Structure formats: C-alpha cells, structure tokens
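Some chains have been omitted; the remaining ones sit where they do in the full complex.
Each chain carries a letter (A and B) given by its place in the written order, and its residues are counted from 1.
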Amino acid sequence: MGTSIIIPWVKENYGCDVIAVVANVGQDEELNSLEEKALKTGASKVFIEDLRSEFVTDYLWPLIKSGSRYEGTYLLGSAISRPLIARRQIQIAQRENADALVHGCISGSNDEIRFERVYKSFAPQLKVIAPWREWDLKSRRDAVAFAAAHQIPVTTAEAVIYSHDSNIWHMSYEGGILDDPSETLPQDLFERTLDPSDCPDGDSEITIDFEKGIPVGLNGQSIRPVQLIEDLNEIAGTNGVGRVDMVEDGINGMKTRGIYETPGGTLITAAHRELESLVLDRQTRQQKEILSIQYAQLVYEGCWFTPLREALDAFFEKTNEAVTGSVTMSLYKGNLTVKSRNSPKSLYRADNGPAGPENNNRPDTQELNKFLGLSSVVRIRR
Amino acid sequence: MGTSIIIPWVKENYGCDVIAVVANVGQDEELNSLEEKALKTGASKVFIEDLRSEFVTDYLWPLIKSGSRYEGTYLLGSAISRPLIARRQIQIAQRENADALVHGCISGSNDEIRFERVYKSFAPQLKVIAPWREWDLKSRRDAVAFAAAHQIPVTTAEAVIYSHDSNIWHMSYEGGILDDPSETLPQDLFERTLDPSDCPDGDSEITIDFEKGIPVGLNGQSIRPVQLIEDLNEIAGTNGVGRVDMVEDGINGMKTRGIYETPGGTLITAAHRELESLVLDRQTRQQKEILSIQYAQLVYEGCWFTPLREALDAFFEKTNEAVTGSVTMSLYKGNLTVKSRNSPKSLYRADNGPAGPENNNRPDTQELNKFLGLSSVVRIRR
C-alpha cells in the first residue's frame, strides 16, 4: 500500500520522475505484480533486484558467525536486510542520476534510522524524501482513504490487519493488538511455523555441516546458501521451531513488542553455537559472548557500514576459523534438541586434561628474583 | 558412596574423630538414612542442616535477579549451592573446634575448587583433607572395591551408572556415555522432567508474580520461596520444560558435557527476564546483559564470597527495584510460551513516547506499516 500511495504522492508533491526499486530479499510478495503496480501508479521505471544470494552470504553469514541476538532473543531479520537494500537503492540512484532517495519508513521508526544512516554514509549529497514524515496521513486508515481518493486499488494483502516485514530469513508481525505486551497472540497469526500442537507426531532429525563458521551442508549433502535456508525454513516450520515474542527496545529507546519467525535461522544459529561450544576455548567463547551483544546492537541500529562493525567482523572471522564440523538436532513439536556435535577441531578430551592457557599448576608462594637473562634446555639421557 | 568410604578412610588414615555434616539443600536423598549410615561407618557425630530456605532466599534469589546463565545456558544449580554448604561446614567446624575440613570432591573438579575457595576465605588455618587427591582409588570402580573390602554396604542408589548432584533447584547428570558430546542421551535419563513426547496433550498456564525481582506469587496466590520452587518443578517437569544438554568449559579450561534439569528455575528465570524486558530501559538492560555474563562466571568458579560478587549484587539489587509485576506463561510438551507481561512499572507506552534519556525524537504513532518491499529514487530536475 505504501507502494501504491507513495509513488503518486511523490510525483504530485515534488513534480518529478519516480524510479521504483524492488529489492528481492526473499520476501513473501509477488514481485511481478509489484512491478506492474509501480508502473500503473506512475513509476517511470522499475528495477527488480535479486539480492537473495548476496543477502545470505554477505549479511547473514557474518551474522551467524557473530552469534548475535538482539537483547538476547531477536535474530535481527529486518535490521540485517536494511543496509543491503539501502546500498543497492543508492547504487541505482547514482547510476540513474537521481536527485533524491525515497523511503517509506514511518517517522521515528527503527527502519527510518537504519535507511537514513546508509544514505548519509554513501550519498550525503542526495535529498531524502520520507513521505511519512511529510504528509498528513497519520495512520493506516488515512492511507487507505488517500488511496480511495486517488482511485488506487488496495489489494487484500495490503488491507490485512497486521503488517509484515519478510525476507528469506524471517517474517515479522506488528500492528493492533499485537503491540500490547500484555495480550496473548492470536492463534492464527504465524505464517511460517506451525503451532506446536499442530505439528506432526514424529520428530525430524537434521544435520548441519559447517566450514569455518559457514553452514555448507544439510544431512551430509552440500547445499547452496539460499537453498539451505529455504529447506531449513520448511523443516523448522513444520516442526514449530523459530517463533519469538518479545518486548524490545527500539533505537530511540521506545519499547515495542517484537514478534518474529525465523525458522531456518533458529536452527543454524543453534547449531553454530553448539559447534562453537566444542571448538572455542573458554576465554574466546566468553569474550565472544560479550562482543556478540555489541554486534547485535550495531546491526539493530543500522550501523552496518561502520568501522566498528568491520573490526568486530575481523574478530569473529578469526574465531570462526575453528568452527568446522557438524551438529545433529532433533525437532519435535516446537522443541529443538541437540543430539550430537562433532568436529575435527574439538577441544573435548575424553580422557583427561584440556587445552588452553589457564590450565597450569598454580604456584603457592612468590619470592625473590627473576633470572631470565638465561634459560636452559636439557638432555637428560645420553 | 563417597559418604560410605570417606569416613572410614579418614579415620583410618588420620586417626581422628570425624563429625559428619549433611547439608539439606533439597536433594533427592533420604537424609535420615544418611545420618544412620554416617554413624555406622564411624562418624562420632552427625549434623543434618536444613539449608533449603537460606539456599533459596540468599543464593537463588540473587541469582535470579542477576539473570545469569553460565555460557548462556547453565542455570548454575550445582555451583550456587557450594558456597552455602562450605560456609556451614566451616561454621560447624569452628563450633566443634575441629582441626580440618574434609570434602569428597574429585581432584581437579570444579567442585574441589569451589569448596576450597570458601575454605580458604573463611578458615585458612584449617587443614583441608581431600581423600580423592590422597588415596589410591582412581575411579568409581575402585571405590566400590574399597567398600567391599571394608564390608561397607553399597546401596543401589550409589551403584547407579550415572552420578547426580541434586538440590531443590536442579539435578545434574554425568558419567560414562553421558560425557561424550557426540553421543545422544539415553531415553530414560532424566528424573525431574518428562520427555516432550510423554507430556500431557493439554497445556498448562501459570502466572508468576514478582516484587522487586523476587518471585512471590503463583497464579495470584502468595507463596513461600521453597514451596514455590517445588510447585514449579512439578508443573514444569510434567510439561517437559527445563532440560539442558551442553558442552561447558570447566574452571580449569577443560571441556565437559553438562546435563541438567532445572524445571522450576527455568520458569522463574524466563518470567523474570520477560518482566525486565518491560521495566528496564535499554541502557540498563543491555549493560545488565553483559554483567550477568560476568556474574555467571563468578558463581561458576566458586567466587561467591568475593568483593566483586557483592558489588555486582549491588548493581542488580538496584536494577531489580523496578522488577515488579506478573508474567503468564503457557507450558506444552517442552515449550514455554509467554502469554502476557504486566507491570505497574512498565515502560511500554501504547500511544507514544517512553521514558529514558535517548528518547528525543519519538514517533507519534506505532500502528503504521513499513512499506519496504519497494523504495524509490527520484529524478527531480530533468
């Protein structure tokens, strides 16, 4: 609906050509109809960009390596897509010699901040048009009225009571009763996962293989990134795994209720973490636990294209060098149970002593000098 | 069995009186038979100390307030009991003018370190006798042989294949096949929780009420601490909630597999966290997330009686002043789903702006959609 309204509104108010950009990040929308609609409502051109593969390898894989969950819970499905979309939008604007960038984010929303941070970093000279900051429409209802007045047809999908953001990684829900943290969610809300009580009675067992922190195989078969997530979405969704219902703190400090489905992502994140528990030494694991909190905040706040994100990625890149191996999990009516973790880099020792620097006999006393100018090596048996 | 062997061994090797101390922290053992056995195997005196209430209010409640999970997962059920037990043992030693403290921890184990840290802090002058460091018995098997040679009867419970540590908060399992992180757990291992597939078909709904971070009510009724945990253990256990199977890093850096059940604790921890998400501002919540990692490490390492733990508690005590309200959860075949959070101190604002220092530009409405399937670029002047 934003689509439907924004293009005519911008044309009307700015007297300009509008070039529409549709980023395909795997959302649950018919992209072809979007193109048609954009042209019908006045776009002079439409770009449909398939960003799915780039989204997975350049954004989701680093996220997986970092192990981040915002406020311990949210897998950052919306936040992680924004930098990519905004960046591509800018590239097209530059190629097309556009004067301005338009986004349809609500004033004060997380996404407004996320988009505009990227705009500011890469194209500070381009004007930003944010209709929701500028026009008089104050609500969904107003928007529907505007559409009616301009004879813009509103599809059923647009008239739904809850709004969505979706991509290959996740789907989010908000609006109406959903926003009140004291209210129970409607039974039929979720679209990608079954309710545990509706799941099949048997369990499903899957194995994910990792190489240097990246998931590369499913049940022993190597598999391409986008396909892997799609397959895992299916498996997890069928078994009711991957829902989140939380109260989260927005970038501006405002509390909102966050309702998400990240079925495949939940499996990958859990499996990655299990593998790490086997191959990272204690110090690294505990430091990474803290840095992943920091990373989650950066991603959430739209600070993807920043030196700190890059430096943290360098850290995670290093720790993930050891994260090779496989994890087998069982899924059953909403439960995810790890069955087995295996790695050629495992630090687990069945018999006794561990690896790691902390593993010494500790001294009892301290005294005297250090005679370190000279140390020796010895051949005892000759 | 430690019980059975240690007393005669100490008497034999040190030629001394042995006073047995049994700390009742709610473990799954018959305490009366322990007393009888201690006397039979040579103890000159037996103290049975009911520490359950102190354990809950002075140890578990601060733990809940901190929100700690060791390595993100383990609810610290064994670790948190050690300081209390060791402290009471020392108090009795002092009252009884004892010369030494005996513990039955394996050499190199986490518990050995935890006990001895407390001994060192409060009674550095007392000798520490650690039979497992001193005697020739190298394994459970040896211990059984020693018992046989000394005609000490070994009960069925002692002969079980897996060893346990239990208290009102949790039960842990280790030994044999359990220790290998690549092995699937035996079906019949767990004692306090049903397997999700064995749980009843209906769900159970419960509400926990908190005052300043402490759980004080269940389903609208005020309830005493020990009773609350027992009731929640029952409810969670019946619904298959509260199992953990992880690879954890021991104090000395060695990896071990940790298998735990903390049914009621899982509910309280989840509910507390949910309530915090409603009443803590973003800055506090995110800083607390980091400090709880630190706190978990301290508790795990037996550093309870330290200035840092006390200083962190002061921090958590302050943040918990706002944690008053109630959380309703639904339990179903291993799933814990939050239904509703309510607090008189909620920072959630249905309409608009929240409190908090970062709250400068707040959106006026929250009901609007994000129209991100399509963004646009504009050529204003052509």
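Note that in this section contacts are C-beta pairs under 8 Å (C-beta built on N, C-alpha and C of every residue); 3 or more make two chains touch, one makes a residue touch a chain.
Predicted, not measured: the structure shown is a model, and the values here were computed from it.
Note on stoichiometry: the full complex in this file contains 4 copies of its one protein sequence, with 2 placed in the shown coordinates.
In this section, only the chains that are shown with their structure count from here on.
Measuring from the averaged C-alpha position of subunit A to that of subunit B gives a distance of 32 Å. Listing the residues of subunit B that touch subunit A in their complex gives 71-72, 179-184, 196-197, 203, 240, 245-250, 252-255, 257, 273-274, 277-278, 281-282, 285-286, 289-290, 293, 297, 332-335, 337-342, 346-350, 353-354, 356-382.
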